[in-house]
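Note that one protein chain is taken out, while the other chains of the complex remain in position.
Naming follows writing order (A and B), and every chain is counted from residue 1.
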Amino acid sequence: MNEAPLWSVFINACLINNFVLAYFLGICPFLGVSSKLATASRMGVAVTFVMVVSSICAYGIHRALIALDAPYLQLISFIAVIASTVQVVEMFIKKVSPALFRSLGIFLPLITTNCAILGVALFQTNKGYGFAQCLVYALGAGAGFSLALMLMAGLREKLELSRVPEVTKGTALSLILAGILSLGFMGFAGLGG
Amino acid sequence: MAGTLPPEAPLGTDEFLKGLWRENPVFVQVLGMCPALAVSNSARNALAMGLATLFVLLMSNLVISSLRRFVPREVRIATYILVIATFVTVVDYVIQAISLDLHKALGAFISLIVVNCLILGRAEAFASKHPLGQSALDALGMGVGFTAALFSLGAVREILGNGTLFGLSLFHEGFQPWVVMILPSGGFFTLAGWLLVFNVARERRTRVAATGTAEAAS
Partner (left out) sequence: MTGAPVLEAAPPPVWPMYRALVGVGLLCGLLIVSVFELTRPVIERNRAEALRRAIFEVLPGSESVATFRALGDAGFEPLAGEPGGARLVHAGFDSDGHLVGVALEASGMGYQDVIRLLYGYSFEREAVIGIRVLESRETPGLGDKIETDPDFLANFESLDVSLDAEGARILHPIEAVKRGAKEHPWQIDGITGATISSAAIADMLRRSTATWISRIHRNRADFQRGA
């Protein structure tokens, strides 16, 4: 059983081991969505929500698989749950706010292959977190993801107006930005203990 | 005007070669980096990760290509994911059996191969529409291209960040490694660096080709 205190789990997931800037998870949407601050923040909220739901289900599945002594089904069940959650969230958003649904466009179904969500499920299982810790971990991961996404979007919006060498335009520039952000986030290490 | 096109390369080798350079998954299509970047901090890890992905890519392409007439359109994504997840689970256990040390270094990132957009992308774009032989070649090409890209990342990061390659020391005692290269930032910078190299190379090629056609037209 992992005895880390809840606040430490949150800070760890959000800042110290930020899913995007430390683990490189979730960069596909990171590089694709992050050119506008508004879309970035909405994407962040959607991802956080899916993360929390999947995290809870992953915890349940993990306990069930241990009881059934079938650990090898873990990956398949996690993926199935995440895919279903995304479907449900998609239908929910479509019903509740069609405007939001339209602005998110293609990126909503892309959340299914968002490495960060599966990453949350897998990491929390490996660390042996209890239920409350899983919840906090997912919230922290989502918050960290949204934070990174919004920072990138803000920076890229500014960069649109600057002169940069032709060859770097596009992905290369975003990656360099991400690298600098990642260096900055290293300053948070040591907060946990 | 007409009839000046060069003869087409035999279909077989082209399927394989396109994955290496022209449509290299990491550097050109910018696909599938996600799960692998975090473990590209050393040549050994990067190579292992690349080979594991190659295995999953090849096996899933084979299976999906053989089942392509059997799976109705509506459930195809679900079946693809099922097949890919199966082979990823297989690779996970095989790596554990081969080397616990390697498995600990790669950790959960092996399982994350399942969300590598590259594999699902190839399944949907190619394997579901082409026969077995071509799908296998496509998977091999993409997989080797991916492994080569990952390895170039891992090698640069390990050489600059640790002064070693595969654990063997390359420089003399006084070498001060650039620790940043082993950190996540180093991963971003190195990938950006390689992308820049590729971009410059491609731009040069198109410029040469453009001047070539301009001369031919004049």
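Everything that follows uses one rule, which is that contacts are C-beta pairs under 8 Å (C-beta built on N, C-alpha and C of every residue); 3 or more make two chains touch, one makes a residue touch a chain.
Remember, it's a predicted structure, so these values are computed and weren't measured experimentally.
*Asks:* Quick one: say which of B:V71, B:L132, B:L165 or B:V197 touches the chain that got left out.
*Replies:* Considering the complete complex, B:V71 is the one touching the chain left out.
*Asks:* Any idea which of B:N45, B:N61 or B:T89 touches the chain not displayed?
*Replies:* In the complete complex, the chain left out is touched by residue B:T89.
*Asks:* By the contact criterion defined above, which parts of chain B meet the unshown chain? Give residue numbers in ascending order.
*Replies:* Answer for chain B: residues 41, 67, 70-75, 78-79, 82-83, 85-86, 89-90, 93-94, 96-97, 100, 104, 161-162, 177, 179, 182-183 touch the chain left out.
*Asks:* Write the list of chain A residues that the hidden chain touches.
*Replies:* Within chain A, the residues touching the omitted chain are 1-2, 4, 8, 12, 16-17, 72-73, 76, 127, 189-190, 192-193.
In this section, only the chains that are shown with their structure count from here on.
*Asks:* Taking the complex as given, what residues does chain A use to touch chain B?
*Replies:* 21-28, 31, 72, 74-76, 79, 83, 113-115, 118-119, 122-123, 126, 166-168, 171-173, 175-176, 178-180, 182-183, 186
*Asks:* Within the complex, which stretch of chain B touches chain A?
*Replies:* It comes out as residues 30, 33-35, 37-38, 78, 81-82, 85-86, 88-89, 92-93, 107-108, 111-112, 114-117, 120, 180, 183-189, 191-192, 195-196, 199-200, 203.
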